[in-house]
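Complex shown without one protein chain; remaining protein chains in place.
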Amino acid sequence: MFMGKRWRWLVAGTLCLLPSAIVNAAETGLKSASTFLSEDLKKREADETANPGMLWVIEGEELWNKIEDGAGKSCASCHGDAKASMKGVATRYPAIDPASGRLLNLELRINACRERHQGKVVFPYESEELLALTAYIARQSLGMPLKVNTDGAAAPYYENGRELFYLRQGQINLSCAQCHEDNVGRHLRGDIISSAIPAGYPAYRIEWQTLGSLHRRLRACSLGVRAIQFPYGSEEYLSLELYLAKRAEGSHIEAPAIRK
Amino acid sequence: MALVPARVSMPSEAKKGDAIEIKALVRHPMETGYRVDSVGQPIPRNILTRLTVTYNGVRVFRMEMHQGIAANPYLLIVLRANKSGELVFTWTGDQGTVITERKTLTVT
Partner (left out) sequence: MAGAAASSSEASSSSDEAMAVITNGAPVKRGRVTLTIPGVAENGLSVFTTIAAESPMTEADHVKEIHIISEKNPVPIIASFFFTPAMAEAKVATNIRLAASQKVTALAVMSDGSLWSDEKDIVVTIAACIDGG
């Protein structure tokens, strides 16, 4: 099994060197939770007029263009039309921020922009505004394959993320891998275990009855095994997010996905 | 309140007599009043109770909602295209909530 993982990375690594190679989820062997949804929910996810997550995408579009207090800059002031400028952006996050040298995900990157270039107070993690902007920006990469960089300054985060993925945690003493590698496709309560591909986030989770971030979902997983829940935006979850994104390289962005 | 609390999807043009599908999504938690928060305090009820649709000023459809409608309510209805004009969707509910969305329909 250990040999199998290494072999998969070797193949994926080789394929990445071929410019025309399109690695999709089926080739990586990973299964998105979207594939396990009922027909009703699959249709709902694909239908922009019915997917409740789209309410946050349209909100994000409004926020993108909005100049607060009638002064200063909006996102559009620098980035113009998001459909053009943000295309592909979500596929390469989390990424190292050159200015601080830290790993940032999309949420933290939005806040970094807000603080540095707009001179504004950051949005709290999981606030409606941050969810909306993240959903809007992620949506501009719909259908595009995940491709994060794990070299250089990102390497230690990637290694930490991998360790966390395989670490048994909590009172229930389970690692991420034990569900999301060993038991993909099997039932857990009313849900079917997926391969934990992050490409659907921020996602509308029916249990939450609202849109939520990947870190919210990771916190729910930590709670599920009765382990410590790290804070939103923590280095632990950022490292895990990077590992999950690299592991699912080639999987297509499907945000905002519908989850149960 | 959200900047864009609702989204109505429907064709902008139709021929007279056409049956057109209208899909409406509105952002609202539809808090039932039965839930308690993490310290055991009841979360107060806060739901939308009504959606009214008018077409050229005349009410053509109404939906009365209760706690049993899922959060971020979705509705699909089928209207007959008659004359060009404006459709107004008005959601009302607890705490004086009023959400309005307008769409224009051109009928040839």
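Note that the chains take the letters A and B in the order they are written out, and that residue 1 is the start of every chain.
Convention: a contact is a pair of C-beta atoms (placed from the backbone, for glycine too) under 8 Å apart; a residue touches a chain by one contact, two chains touch by 3 or more.
As the structure is a computational prediction, the values presented were derived from the model and not from experiment.
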Full-complex contact with the absent chain, from B:S9, B:N46, B:N82 or B:T97: B:N82
Among the options B:V4, B:A71 or B:V88, the absent chain makes contact with B:A71
Chain A residues that touch the omitted chain in the full complex: 37-38, 40-41, 44, 189-190, 206-207, 209, 260
Need a quick check: the contact residues on chain B for the chain that isn't drawn. 18-20, 32-36, 42, 45, 55, 58-71, 73-80, 82
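As a working rule, only the chains that are shown with their structure count from here on.
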Listed in rising order, the residues of chain B that touch chain A in the complex are 2-7, 9, 23, 25-27, 29-30, 70-72, 74, 76
Residues of chain A touching chain B in the complex: 48-50, 52, 54-56, 58-59, 61-63, 66, 128, 204, 209-210
